[in-house]
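In this view, the complex is presented without one of its protein chains, the others remaining in place.
Let's look at chain A:
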Amino acid sequence: MGYQIQAAGSTRQKRLVLGLSAAILLSGMGLAQQRGGTLTVGLGYDIDTLNVYSTGFLGDVQAAVVEGLVAPNEKAEYVPVLATRVPTVQNGGIKVAADNKSMVVTYQLRPGVKWSDGKPFTSADVKFTWETVKDPKFIAESKDGTEDIASIQTPNDLTVVVNYKRVAPDFKSTLFTFGILPKHTLEGKDLNTDNYNQMPLGTGPFKVSQFVKGQYVVLDRNPYYWRKDKAGVQLPYLDKMIFKIIPDSNTLVTQLKSGEIQMAYSVPYSQIAQLDNQPGLNVVKNPVLSWQHLDFNLKGPAPLRDINVRKAMAHALDRTTISKALGGYPIPIDTVVVPVFSYSNKNVPKYPYDPAKARQLLDAAGYKVGSDGIRAKNGQRLSFNIMAQAGRSTDEDAQQVIIAQMKAIGIELKPDNKAGVALRDARYKGGYDLYYGGWITSADPSYSVFFGSKGVNNGQGYSNPKIDALLATADSSLDPAVRTKALRDFQTTLMQDLPSIPVTSNPSMIVVTDKLGGFVPNPTNMTNFVNTSGWYLKK
């Protein structure tokens, strides 16, 4: 599953919770880690709610408070958190029905885990989470995975048996990875308006002690946290974490420089240079699971349905120049599956930078250069609008480069940028000609939402039955070999059709105090705060 990248850091998807193990291993190695201290983090968006299921943003604060059963780590691999292992077919945690139409997933829960109010965590909480999120009365931002589950049994306090209606290989990236709700405090309450939304109760390393709207959230150490480091020291190391809300990215950088905050992520590329040599600060490059793309609205102007026009534009696009314009951080890509994934296909049809070839293609297709320098055929000029997210400087810079590169082959692009709801309205209802933007996905993405004929994120009007079939196979098989083949073939077909030009994979820049130890960035949509228990401040 994936979602659109929004304003810096405010990606509309949130999934998963605690990543952990690597940080624990690291922190267990030395004796250097100090207990105590406060880490102040700057957030570039105004928090709407602290309920992971209702928020419109990534759950940064929530990830330090609420845990799920499993979570992706820094390599985008799922590791156990509140469960003792990640269920797989091999370890018997997943049993697929003989007719291959349903599956049963069994979780063994970690014993001795307590909520931060001291009450025990049990299988009843897991079942309660599903029932509550599924309830139509609960207005949730994300109900991912609830519809796939037919029933849940809890034979004892530490066993959860989940009966799925279909074979769902993406089950890990939904519901229980997201976070578990406490039954003992929420039963019978209206979760839409309950105080849980301001003061969520979780099993994570920290608990919310203060949430001042529009200003900050203070997290205190959870005294009942279940995890200890290798030396037997009770985690987390930090006493407090403070999340300060600072909507302006210039101010965020200023606060880093003045020492008022010690950490910020998704710092715009244009501002990295002035922080690179700042004493006391480290710049960390986090290769997130995202890709930037130039989409064609195939329900839009007729020339965009001409494959020669799309191919010409792909050849006219110089990814290296775009990367350079953005500080050299973005990595040029040739397929929509980012290189991190093993099933990324290196042998897809490619469209290297070659403006001469682009011109040839357009000439052959009958688009002649007019007196104004713009090509036209039968009176139809190759002049389109190009939409990007207003205010997202990285995308707007890239957009300028694209406009210049297309002009060089006689195609006119006019910027038509939108923000917030207006952008989404245009994206999903086809109110654009071309769109430049990005997607970030979970560790277990499903591409049918973007490129399937009925994909909810497919606002392009793109439809190819072959793609639909390949993606259906990928979405319903637990066999890695079958999935890999289907996804590789999908990439080949997609690049032949070219409904969207993959441009770059943009890493996220994290700036953090050099005193912070145990910090491991997370490339998934689970945010960097999935493994805070092993973080410590050097004295």
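Rule of thumb we're sticking to: a contact is a pair of C-beta atoms (placed from the backbone, for glycine too) under 8 Å apart; a residue touches a chain by one contact, two chains touch by 3 or more; residues count from 1.
Keep this in mind: contacts and distances are computed from a predicted model.
*Asks:* Select, from "Peptide/nickel transport system permease protein", "EfeM/EfeO family lipoprotein", "1,2-phenylacetyl-CoA epoxidase subunit B" or "CidA/LrgA family protein", the UniProt-recorded name of the complex's unshown chain.
*Replies:* "Peptide/nickel transport system permease protein"
*Asks:* Given the contact definition stated above, which residue among A:L294, A:A426, A:V512 or A:M526 touches the chain not shown here?
*Replies:* A:A426
*Asks:* Which of A:M199, A:V218, A:V233 or A:I307 touches the chain that is not shown?
*Replies:* Once the missing chain is taken into account, the touching residue is A:V218.
*Asks:* Of the residues listed, A:G118, A:P136 or A:P279, which one is in contact with the missing chain?
*Replies:* Checking the options A:G118, A:P136 or A:P279, the one contacting the hidden chain is A:P136.
*Asks:* Among A:T193, A:S342 or A:S371, which one is in touch with the chain left out?
*Replies:* Considering all chains, including the one not shown, the answer is A:T193.
*Asks:* Return the single residue from A:Q62, A:N457 or A:S477 that touches the missing chain.
*Replies:* Hidden-chain contact among the options goes to A:N457.
*Asks:* In the full complex, which residues of chain A touch the absent chain?
*Replies:* Residues 1, 3-4, 12-13, 40, 46, 48-49, 54, 56, 136-137, 139-147, 174, 192-193, 197, 212-216, 218, 242, 244-248, 250-251, 254-255, 257-258, 260, 418-422, 424-428, 431, 449, 455-457 of chain A touch the chain that is not shown.
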